[in-house]
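With one protein chain withheld, the remaining protein chains of the complex are depicted in position.
When the chains are written out, they are named A, B and C in that same order, and each has its own residue count from 1.
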Amino acid sequence: MSLDLCEALIYDYGCPGRGAHSQWPAAEAAPPAIPAALKRKQRAALPEVSELDALRHYTRLSQLNFSIDTHFYPLGSCTMKYNPRACNAAAMLPEFLGRHPLASARHSQGFLSCMYELQEMLQEVTGMQGVALTPMAGAHGEFAGVAMIRAYHRARGDLKRNEIIVPAAAHGTNPATATMCGCVAREVAVGADGDVDIQALRAAVGPQTAGIMLTNPSTLGVFERRIEEVAQIVHDAGGLLYYDGANLNAILGKVRPGDMGFDVIHMNLHKTFSTPHGGGGPGAGAVGVGPRLLPLLPQPIVTRTVEEGQPHYRWLDAHDLPLSIGRLAGFMGNAGVLLRAYVYMRMLGRAGMSRVGEFATLNSNYLHKRLQQAGFTAAYPQRRASHEFILTLKPQLQELGVSAMDVAKRLLDFGFHAPTTYFPQLVPECLLIEPTETESKETLDAFVAAMSEVLREAASTPEVLRTAPHRMPVRRLDDVRAARELDLAHRPAVLG
Amino acid sequence: MSLDLCEALIYDYGCPGRGAHSQWPAAEAAPPAIPAALKRKQRAALPEVSELDALRHYTRLSQLNFSIDTHFYPLGSCTMKYNPRACNAAAMLPEFLGRHPLASARHSQGFLSCMYELQEMLQEVTGMQGVALTPMAGAHGEFAGVAMIRAYHRARGDLKRNEIIVPAAAHGTNPATATMCGCVAREVAVGADGDVDIQALRAAVGPQTAGIMLTNPSTLGVFERRIEEVAQIVHDAGGLLYYDGANLNAILGKVRPGDMGFDVIHMNLHKTFSTPHGGGGPGAGAVGVGPRLLPLLPQPIVTRTVEEGQPHYRWLDAHDLPLSIGRLAGFMGNAGVLLRAYVYMRMLGRAGMSRVGEFATLNSNYLHKRLQQAGFTAAYPQRRASHEFILTLKPQLQELGVSAMDVAKRLLDFGFHAPTTYFPQLVPECLLIEPTETESKETLDAFVAAMSEVLREAASTPEVLRTAPHRMPVRRLDDVRAARELDLAHRPAVLG
Amino acid sequence: MPFIPHTGPEVQQMLATIGVSDIDALFDEIPETLRVRSLERIPEGMNEQQVMQLMQERARQDGRPINFIGAGAYEHHIPSAVWSIITRGEFYSAYTPYQAEASQGTLQSIYEFQSMITALTGMEVANASMYDGATAVAESCLMAVRANRRSQSSRILLSRSVHPHYRAVVQAMTSNQSLKLEEQAIVRERGTTDAAALASLAGQDLTALVIQQPNFFGLLEDVDALCDWAHAQGAVVIAVVNPTSLALLKPPGQWGARGADIVVGDGQPLGCPLSSGGPYFGFMATRQEYVRQMPGRIVGRTVDLDGRPGFTLTLQAREQHIRRGKATSNICTNQGLLMMAGTIYMAMMGAVGLERVAAACMARTAELVAALTRLPGVRLGFNGARFHEAVLQFDRPVAPLLDALAAAGIEGGLDLAPWYPELGPALLVCATEMRSSADIATYAAALGKALATVRAA
Partner (left out) sequence: MPFIPHTGPEVQQMLATIGVSDIDALFDEIPETLRVRSLERIPEGMNEQQVMQLMQERARQDGRPINFIGAGAYEHHIPSAVWSIITRGEFYSAYTPYQAEASQGTLQSIYEFQSMITALTGMEVANASMYDGATAVAESCLMAVRANRRSQSSRILLSRSVHPHYRAVVQAMTSNQSLKLEEQAIVRERGTTDAAALASLAGQDLTALVIQQPNFFGLLEDVDALCDWAHAQGAVVIAVVNPTSLALLKPPGQWGARGADIVVGDGQPLGCPLSSGGPYFGFMATRQEYVRQMPGRIVGRTVDLDGRPGFTLTLQAREQHIRRGKATSNICTNQGLLMMAGTIYMAMMGAVGLERVAAACMARTAELVAALTRLPGVRLGFNGARFHEAVLQFDRPVAPLLDALAAAGIEGGLDLAPWYPELGPALLVCATEMRSSADIATYAAALGKALATVRAA
């Protein structure tokens, strides 16, 4: 394409009276019967464009994105791995697309059987006793999980437990979820080796402890080695253990949260089970629980009975699940995403599951090693990397005045999406790098080469980094201005 | 995307033993029973890549293309108009994709009814008496048409007629087709006004005349005004008239080849009826005939009968069409393309048909006028433009040393695909410009602005044009070297 | 190995670089006792061919009934171009646009989406999507508590005419905080919010009033009066709207004297297939003054180092990844791809196309109601002005009738009995622009037959 990469607003293509006419139903003969007071007086300022205008505009916009399908995308904590096209094709079969969420059992057995088997497979792979599929992203699953923890204590009359312990390195959704569930997030420190500070944990637990939220491997990219001890301490204090499944990819098929002692877990199906991230979503954050929380699972859940020798599937809802924390979505959640996860799991199968964890870890440790050899500073050099690892650019910032953000932006010029920057906040000037198992050694080697070149530039021409990127449609954007002089909608629209 | 737009060969991603495993069937237990002498000894040097490698590579390659969906593409004679996505969606319904070409009548009525109706609609819109859908592109249709002309004369014992008259401006496929049909192409001159030189035509016809191939409007972008006289002359001489339908878009719904006196016609469904051009194809070149050639149509043709009150569709083949020129495709031609054309015609409907011709002509005449106002030289300024028109850069070449090719290449930098260059060969330094009816006035205006800027550059900085393009993945390619030092396949493959 | 590109020699090289002998050694920090032994309940893997055949078989089981259910998910025509664009890898397989320079496609699309949603709702600002309409309502209640500084009570009034699933979600998602949800009665004969009952609360400390328009029964509420009444009480007005209906109905930004304060809804009708309930997307718009209380991603237009316009995530200080426990919400991953579908859908339909859709739905539903109420034992539930759904009252339980219809390949509507027992046998039906007169005749004939065979109450 031409290198003139900026693309006008869709409104700029508009013109009064233009339209994608073949998309419009015929005009009705009689005007719709709406009381005058309730009628819209002025047409909404939507674009007025032809079908070709719209198609061309959004096609061109798409080309301005980096994505897994076009670029290596080692965004730590996000598990940007290949989203198999078969999953999309299967989920978009016309019968699935056309099925109404409230359709009769007669027109639902195919879909429900997939959901039932998905529940079963997710239980098996996590070591939990029950699974509910409704939550529509990881944070939504976290909400379900913590709400169950609260409901559990409440059901036992244990009303004071309103503290959720989170390690300092936890993902922001963890404390935010605690708050949404009416709890207080209490941070515990992490030791220099990346593991939770056991002393601090002991000090933190007590009769106010509702539970702890952990991801293991943690967001520091290391496996919490004393997980059994952590579980013991929290359980002994009367709290429950919540597993943030964002990092499940690292250990898939190798170790199960249920076996580690977790009582409840959410899975990011859009990460571990490779459904598309769609430029921000959709996700799916199915939750799994151990025996204690089983009756509290959110509705609905698919059940299987055998009627006249035939399996029959149906939803369990409020009537069947009186202790449930309730309903978390207008219908059953992101069904289409769940279908994609189901197909992915069926393709991988039993053996494929553990290969995910194995090769994600292999790629990560290889990159960890190579980048250290290339001169980067690892945050936890003495530890095994899990599926991801952290570099810190603190030395470069101090010596060369080049920040993690500068490195990230410069990487874009080399055709690599940047790693996650400045998360976890615990590690200064950090890059969190997650290659995933679907990338080849060549790609990793090319990434090492680019990182090495950036490091050379940091020493020789640091200004190039500070003003990067240079080969993208725009150079570094002014975030301060964006927040100060808010421009959140095209003007005519605001007049709407 | 990053501006580093070059993409390695798919072979460069390869690595022995790698593969898109989930696409492969399981290995068979028993080795296939093939006599040793007939067995392949060494595996073919095909790429060995993962599914992600392949997906990413071809996605990235795609981004290096200009296309209708991303750019204005005024490639004259090619009718690059919007290819509605609905046509694709309908043609790709699973039942259509899965239908075997030799399927039983029972599993064919839906498809055949579409084909039958397509035949009928094409007859109506061209004014012909019969249509056969098999030819797979315009040139293939031309072959069918000229073969019918030859067969017609032969059937009448008129064996000497082996000359096909073509105007000097004809598309290369016309004379090439004449040759393929065992004829000799005889050129007639075109007058200064763009119409065929009637005197020259009279001189050219005779007992050796098999027929004449014309496109009207011609490739000069003007309507052959004396078409009735041309028809009279050729018919009087015992020849038949062939209509090259590449330019049908210009007159769709306004005037019909059958009414102009043509005996046989091919239609470029990939132009007039907006099926995708696919980076070179597929096309579809259905042929239509008047009464004289009806029995000669290529097989197969769909027919409709009524059985027990129900319409029934079936193929007519060699048994039903004893005088047919025969079979021109392994099966019935580009069925999927024909379905797209059918859907397009159904969406447009009766009124939509003539709007195609009207607005294609409006856009063309508007651009013709604006570009002349901007300082370009029209080849036929005194004539109405049809759906396309010609500029000549001869003045610029003489005065500034800037060629039509230079202008074409520089246009790419402005995000516009170049017009057709150096065709028709008759007009020196020509650009053949066809905007089509699906482009908006804004787009045309933007194109005029770019052309004007290029013209300014031609005067001020001609070197910029001569070395253009500058903002594309590659600069001007060395065609001479390409032809001299032939490199037509990646080396390992040749070893295969 | 499905989706894993490594070859044996490569693995060996990589292990050598790392300095371990096998992959298992990389897991040596995991206590041996915890290692998974096997995953019995996971079946063997399948290749793509097998899994596609399996899924086609499953899909075939569900068939393609003619659908007359609405109730929050509506079968509309979706231009083929919409999903052919959003399944392009660049949209489908990208993530949250954290690196703005490498995500201008997504960012600009969101900005355009925000522009269109504000235009449609008549509000000033919008976010980049919530999970769905129901969770958007829940978030709007939490937001109202933050936004309404004058109110101390955290009392939220929800009419019983709000979608029952939405009410359930609000309940589940707010019950752990101090919110007090209060269900407001509806007028039995009219099916709309009981203004008189509301009036009795006048003068009390109320945080917010939730108004759904059209309401769950498809009826039009007197939004001006409700909105003004709530504002008079110092309550924030939360509007829950169907986006298609906004082509014809007064935008919430113009309700009453001051307009609604927060507008939410499910964007599903804008380009999302029914797909068993999701993925859809929730939308949320509000006044500029409340923008810092709004959850979710927001994109702003700004400039780059060279002064060129560009787009970036903004006001991130509201979000969990910056503000952690003090964020406006825990939402992180949203429904970006569906928001894209909505954006392209709105661009292609424009205001006029959307009006046509809305009018067609209303006409088809009117035709359906006329056809069905011609049958003995079926009458219209409520007489008021409505959008594209209607409640039908029956003289016998609805469930067996729906079974009979399903057997005839028709999804006849939603049995209201579990949700509104007070209505007696009642069915909520919907006909969008997708239902032809022939479909409606088929339904009427099948229902007639079912009524003749299924025993009356």
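Structural remarks
Going forward, contacts are C-beta pairs under 8 Å (C-beta built on N, C-alpha and C of every residue); 3 or more make two chains touch, one makes a residue touch a chain.
Only a predicted model underlies this, so the values are computations on that prediction, with no experimental measurement involved.
Considering the intact complex, the chain excluded from display touches A, B, C. The residue from B:132, B:165 or B:222 that touches the chain not shown here is B:222. Check B:132, B:165, B:181 or B:301 against the missing chain and you find that the one touching it is B:181. Here one chain is not drawn; of B:207, B:326 or B:381, the residue touching it is B:326.
Even with one chain removed from view, subunit A keeps its contact list with that chain: residues 15-18, 21-26, 49-53, 55, 59, 84-86, 88-89.
Subunit C residues in contact with the hidden partner, per the touch definition given at the top, are 48-49, 52-53, 77, 79-80, 84, 87-88, 433-434, 436.
Everything that follows uses one rule, which is that only the chains that are shown with their structure count from here on.
By number of C-beta pairs in contact, A-C leads over the other of A-C and B-C.
A straight line joining the Cα centres of subunit A and subunit B is 47 Å long.
Inter-chain spacing, taken between the CA centroids of subunit A and subunit C, is 20 Å. In subunit B, the residues that reach two or more other chains under the touch definition are 15, 18, 22, 50-53, 55, 59, 84-86.
Shared interface positions of subunit C, i.e. residues touching 2 or more other chains, are given as 1-6, 10, 47-48, 79, 81, 89-90.
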